[in-house]
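Apart from one protein chain that is not included, each protein chain of the complex appears where it belongs.
Here is subunit A:
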Amino acid sequence: MGCSQEGEVEAKKEEKIKLGREKASIASYCAAAVSEEHDSLAPSFARVPLGMVFATQIRFWGSQAAPEQSTSDGLTVDGILASNWTILDENEGDWKSHATAVAQSIHLIKRRLQWRKLIVRLNMLSAELNKPDLWDDPVHAGKISREHGSLQGKMKEVNALEQELLEHIDMIKLAREENDEDLESESVKALLNMRRNSKEKELEALLAGEQDLYSCYIEVQAGAGGTESMDWAAMVMQMYKSWAQRRGYKVTVVEEMPGEIAGIKRATIKVDGDYAFGYAKAEVGVHRLVRISPFDSNKRRHTSFAAVAVTPILGDASAHVQINESDLRIERFRSGGPGGQHANTTESAVRIVHIPTGITATCQNERSQHQNKASAMAVLQSRLDQLEMARQAHLNAQHTQSLTDITWGSQIRSYVLHPYRMVKDLRTNYEVSDPDSVLEGDLDGFILSYLSACLDKDEDGA
């Protein structure tokens, strides 16, 4: 039944899109012609295919040259926001409400992507890419073109969202003019779909950092305070293991240094999976615990600390810092005795020291020394990469983001088990009254609230 009807609607839509496309091709021709003049400043935008732009009005912002899209009657995304239309429940079929919700999402996404900075950076990268001697340094060139590609991808995605939103609105207006109810309801439905999907896109925009996609190492170290702190460090490590498993990440223990009586002095796990670093980076800092210590026979209240560091594992080998074999000192972790044929041991832990930086890495959980060495090298590589990124971030003020700071950072969260029960993030004031669930790995609330607070507070971002 609905089949032929739908077909009809589709056909009408096609026709109208075709009409629009003709308009668009003129528009993009103009855009290309105009931006040709601005080429030296914004060469990248001339290459962005405008595709099926419905818009007829394209403005240029000085050197930015970002075309602001609008509907046929001049409504822009910002215009929608400024109209202050009421946002109703999803079930209310009001298109203005849907459109406003989507426009708000787009606004948020732009803010999270630090839109203005992104445009400036993109322009800079484009200029760099156009330098004739760029490929004299292929490593640098590769880096630039990768970053350019990734930023441009993000930009295109947002532009496409805006375009889609405006297209639907145009279509609805057109349908009303022609009293085409099928087309109208079809378009409202499409808008509703957009509204639903945009929530997911908002979340994705939280993880738009250059290294967010990568796997990572999480390292936990006990603070001062002996057994009590070591026990706390073990609890924190367990919390991350559970969190990672809940998210479906693969967890491998790389290194674990047990405390004499209980807990751990230090441990490192590898968390494998998409966006592991993007999420886990929100956990960098000192975690504080207040409780009646099970190790204190007088049942006194104790405060202990554990520090958490997170290191991304760069997926791209060419981005790695070069390590000279001669800069390394490789040691057996636990030795003693004459070794060789004298000893039968399954202990083949290896520690690698990078002499120029003093950075060390240890692995003890593999079954052969060779594999322990390989794993420790991978950890060392990531740490050196991170150090290098931090160094470059300082050089490149544009990209400074405290999130990737290599230092252990300051206190970020308090876990109180006594006299009351609460976990509170000191950065966002996000709090939960059930510490057990948090210690069992229910961390997403903390992580997402931190990530959004971090990016959304940045007023000049959008």
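Keep in mind that, in the parts below, a contact is a pair of C-beta atoms (placed from the backbone, for glycine too) under 8 Å apart; a residue touches a chain by one contact, two chains touch by 3 or more; residues count from 1.
Simple rule for what comes next: contacts and distances are computed from a predicted model.
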* To do: Would you kindly match the missing chain to its UniProt protein name, picking from "Ubiquitin-activating enzyme E1-like", "S1 motif domain-containing protein", "Acyl carrier protein" or "Release factor glutamine methyltransferase"?
  => "Release factor glutamine methyltransferase"
* **Touch with the omitted chain, as defined above, among A:R196, A:H370, A:R391 or A:H418** => A:H370
* Which residue, A:G153, A:G340, A:G358 or A:P419, contacts the hidden chain when the whole complex is considered? -> A:G340
* Pick out the residues on subunit A that sit against the missing chain. => 258, 330-332, 335-348, 350, 365-371, 374
